[in-house]
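Certain chains of the assembly are absent from this excerpt, and the rest are unmoved.
Order as written gives the chain letters A, B and C; numbering starts at 1 within each chain.
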């Protein structure tokens, strides 16, 4: 059975009653709940726990990590960021949600600013499937509609995605590459745009389907472990 | 349970006793045999059957088609080629093996000449994993070694692969992109280089692992089915 | 100096006075005119000319071919289509505009249906740059706005583009991958979405800048010409 850890900054929930009204058990709680409907072992971890809840033991047992952060990216300790990066390179899957685009973890794995346009205007978002072969789109229709969301607009300063799965249309006139995959080391990464804390986005069945699919897609196992460094020749080399 | 059809031209087996000695039930028979070890329903089809064994009924029930051909590509009827292409666009997986690079089916889906360098000299091939996150590499080590194979060398005139999974080293001095994936429509395609008819390549456990993995990887289901053509607006359009 | 041929079906211009009012010298005439502002030798060719104006001599001297077609795709002779495909594989650049997505030439090079959603409602299109490093975006701002255009919506049934350069937002609620590059053989291809015959799109300065940039980008020369077929070994092969 797969082990998933849902990590959440969990700060808005403590200070903004509008957020805690929508997500009484936290954004992590809401995500953990629907993941548990699948054949998945789910734990949560939050910023204010010791080592942000991401001890060596927890990380080493995690197959896929889900990441939500926003106002406190800087409070995530660099040592933890490095351990998470290393685990991704060693094969742990990583699902980065919404404002997690600016997390230290995501920026370190991307190598770019990960900057974008944004607007909080409660506008409509329509998330179109552009890669219907992708496992992350299983069970979806042509698009998902979210009546109210924060806008994220291009240019999104990420490396060229390995796969572009979703593109968003926004009422205010922008577009966004809102579902994108990346491989780093032996790990698979999926960035998924929606999920502003003041909207009930993670209760949307389409959004839930996508995150479930993404967690399954990102879970790799038993893939080749390469040997690096000084290597003996496999064939005879002629002296010159 | 997944339905796989292994298609083989099955001509070398009829005219060359060296080939039929290696593959007494045909190349299709050998491939079908190891696929049956998995939880897969396997059938075979060959060139000289009616409609090459690929009737509408067979194709419509096939989740993944495996294709081996060499000396009789031109005898494959254009109507069948078009039906296979259409089924791939509709979501059927396709695994193209070795000399299938020059099949009508593969060339039609690629849009290029699919030409390459080749040499029959019984030389060593070492197939290196270059994408260790890929599901097709599960259970492999760093490389597979084939003591004797036909050489295929670059330039391989294919479109840029969606994913490059394997690169081959040849004793005679060439390299080849020997494992490559492509998406076409709702279907997933994997081209895999080795398998010359005069060598026992399809008995190699690594080669078998890769083809099993590829068949599983190419089997998509329940992905979005888009509507094409004239579309009603989803939002109000201002008259100008 | 580069040789460009602008090919146009040139049928709407003959039968629809609204179109000929916008494009009195034809869509090909309008495109040729702005390309001539650059250091480019420009010719035009149209469907009703002998060999559609694409004789062997013309094709062999063409560095980049621009293609616009719509209602008469089927009238383009298969021999000409095959010659154009071959020239692209041999290194000729190809710029496919708007309804050219359904041309025989483009479908043959893509291997897919190239189908899409469409609507003629005179709605607004905003074409966003998503790859600001690309030579095709030189001199542009963040986006181009077209007050009235035909809508093309996802899913666009093309192979994964080598590069995604533009994504369109439509007033009616759709998005579209409206600028995409593909490599086929030694040739470079750019598909660019806008240009419905009843709107003055090809007079838009941004659209003109993009097509000029694309023509320059697609013009390759002196790139490696590979040798295909039976090859001598470059290294000594040990007999087994």
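Here, a residue touches a chain if its C-beta (ideal position, glycine included) is under 8 Å from a C-beta of that chain, and two chains touch if they have at least 3 such contacts.
Because the structure is predicted, anything quoted here is derived from the model rather than measured.
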Quiz item: Since every chain here shares one sequence and 3 of them are in place, how many copies does the full complex have in this file?
Solution: 4
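By definition in this document, only the chains that are shown with their structure count from here on.
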Quiz item: Using the average of all C-alpha atoms in each chain as its centre, how far is it in Å between subunit A and subunit C?
Solution: 36
Quiz item: Taking each residue of subunit A in turn, which ones touch at least two of the other chains?
Solution: 126, 129, 131-132, 142, 163
Exercise. Show which residues of subunit A lie in contact with subunit B when the two form their complex.
Key: 91, 126, 129, 131-135, 137-142, 162-163, 171, 183, 185-188, 220-227, 234-235
Practice problem: Quick one: which bits of subunit C touch subunit B in the complex? Just the residue numbers, please. | Solution: 85, 89, 108-113, 115-119, 121-124, 147-148, 151, 153-155, 157, 159-160, 162, 171-174, 182-185, 224, 226-235, 237-240
Quiz item: So in the complex, which bits of subunit A are touching subunit C?
Solution: 126, 128-132, 142, 153-156, 160, 163-164, 167-170, 173-175, 177
